[in-house]
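With one protein chain held back, the other chains of the complex are shown just where they sit.
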Amino acid sequence: MTTPNTSPSVELDDTTRAELERAGVIVSKVDFLYNWARGGSVWPLTFGLACCAIEMIASATSRFDISRFGSEVFRPSPRQADLMIVSGTVTKKMAPQVVRIYNQMPEPKWVIAMGACAISGGPFKQGYNVLKGIDRYIPVDVYLPGCPPRPEAVLQSLNYLQEKIRTQDIKSDPAFTEGRRQYPIPEFTGTDLEPPYNPDVWQPPANPNAPAEEEAEEATA
Amino acid sequence: MTAAAPNYELIQQDGLETSLLEVSMGPHHPSTHGVFRMDVKLDGETVVDLKPVFGYLHRNHEKLAESMSYLASMPFTDRLDYFNSMTNNWAYALAAEQLIEIEIPERAEYLRVIMSELTRLVNHVSLVGFFVNDLGALGTPLLYAFREREKILDLFEQASGARMMCNYFRFGGLRCDVPEGWLERTREVVDRFPKFLDEYEKLLCENEIILSRTQGVGNLSKELAISAGITGPMLRASGVNYDIRKVDRYGIYDRFKFRVPFSEGDVGDCYDRFMVRMLEMRESIEILKQALDGIEDGPIMGNAGKVFKPAKAESYGRVEAPKGELGFYLVADGTTQPYRFRVRPPSFINLTVLRDMCIGQQVADAVIILGSIDIVLGEVDR
Partner (left out) sequence: MSEAIPHEAVLQRFPEVEWDEEFGTLIVPSAKATEVAIWLRDDEAFRLDYCSNVTGIDYLDREFKEKVKNEEGKTETIIHKDPARMEVVYHLYSMEKRTGPLVMKQRTTREKPEAQSLTPVWRSCELQEREIYDLFGINFTEHPDQRRILMWDEFEGHPMRKDYVEPFDYEWEPTPHDEILEKHQKGKVIF
């Protein structure tokens, strides 16, 4: 296996590296080794929300066998898990708990939003009790569309995540420099959650049809 | 008529005082089958009070269905009880077909029976897997169950294009015919299934741990079961012979010969519920064999339009879903949308007696009792 030379600070071109490897010397970076090991054993949280959870379970059973990718250790406790697969519809009643569980996970941690519901509300988007995407409250690493996504797709999303892990720079990545990331837990009000989204994590797309600001002010006045 | 809150006397021993312990199990808890919460009050290990908390998966299915046409709700019914999309479809189709009165072709009726019995196999086999999982047998039985489940899901995929959310039924028939060779492949799966069941029964039914942990746990009397509206295998485990396939004879169930397994005694414990499901699978195979013999070529769709306006009326259609009586109550007001759309979810109503069954049991048994009820949160909260 030739280790790719990703960082410009190492003055070792690929030919030299390959020659060294042939001679039995492996030159690598701490980053690479660290991420390679970490990406190979991502422990997901046992956390099912709705229909998509069944396909997540199916991806762990014999036919699809997620353990080929090192992730068969589903942990019931958030303290021992690296990866949260948000598998299913997040309702407003459930959203505070999801954020709370996310806050309890140690760094480094990743999130896969599985299924149309976790991404945007999916088929139930118009419901009064449905959160329109979990990315309003916590950062999402991989979006996995489908309703439900097939188990193969779960495996693919795991591969994407591993790719992402491989490019992490442990010196500058917030997961390693800033301590455990925690986000404010939304609170229930009479009609909705407060705040409706976390501005640090998610910004609504600009609405090109919105009246100019002055007009809007007039309208409210 | 909730069981009266127990006046619990704290045990005092040698002047030391104990107090009740409150534990909130869920909504994220490995033993609760989804986002369900139980607030349990414990005296040591014994449950003295239990309150179920619902609503963590309340997806507003009913409200959404009232703002779309009749047919557009069909894919949403798949997502109610996501193990059994085919029976959900059927219940909804039954209710709507009462409003518009259409003939269903023979072949479609047969395929409906085949699909819903296959669904029953999928549900029971995975439920038993999860149930044994709750008992602490992590893995093996569940993996066996999912291996069989995959075989049946393949059949669903070949017929409808989707593994879980089949969306296969239409008012007046089915969406499309099954592909060539499908019936033969189904027969193969059905013929091999009893062999798997033998293996499964050998593994589980007389297992000492299962016997000692489930027998006498979570008893449910006949009277309470009837009054609390319990349906499905849980009702039959309490000794009531009531199966909607036999009572209503919807579809063409009157043409098949099958028995309804129910418990003879009046105990209704977790073991009975488990065994009723195991036996029901055998009967489903009998029905499947007869249906596969009887099916003939023909059209699969009656002539119902995609959008229709039923006259002002009410209808209630119910089927024997694997979890119990699944009913749809529709109120039509002469427009293309239902005025009121209501799902009668079996597992929600089966949870009425959770508290009664758990009080006095150990906390570890509360998990098993919940597992034996067989709930799916998509249906409980809708």
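Each chain gets a letter, A and B, in the order it is written, and its residues are counted from 1.
The working rule: a residue touches a chain if its C-beta (ideal position, glycine included) is under 8 Å from a C-beta of that chain, and two chains touch if they have at least 3 such contacts.
Remember, predicted model here, so these are calculated numbers, not experimental data.
Asks: Could you tell me which of B:Asp177, B:Asp248 or B:Glu286 touches the chain that is not displayed?
Replies: Within the whole complex, the residue contacting the unshown chain is B:Asp248.
Asks: If the missing chain were put back, which residues of chain A would it touch?
Replies: 92-93, 125-126, 128-129, 132, 188-192, 196-197, 204-211
Asks: Mind pulling the chain B residues that touch the left-out chain?
Replies: Interface residues of chain B facing the absent chain: 1-2, 54-55, 58, 60, 62-63, 224, 226-231, 240, 242, 247-250, 312-314, 316, 318, 325, 327, 329, 331, 333-334, 339-340, 342, 344, 348-349, 351-353, 381.
As a convention for this text, only the chains that are shown with their structure count from here on.
Asks: Return the distance between the CA-based centres of chain A and chain B, expressed in whole Å.
Replies: 33
Asks: Using the touch rule from the top, collect the residues of chain B that touch chain A in their complex.
Replies: Contact set of chain B toward chain A: 27-30, 34-35, 55-61, 63-64, 67, 75-76, 79, 82-83, 142-143, 146-147, 149-150, 163-165, 377-378.
Asks: Give the list of chain A residues in touch with chain B in this complex.
Replies: The contact residues of chain A facing chain B are 46-51, 53-55, 57-58, 61-63, 76, 88-89, 91, 93-94, 97, 101, 123-124, 126-130, 147-148, 150.
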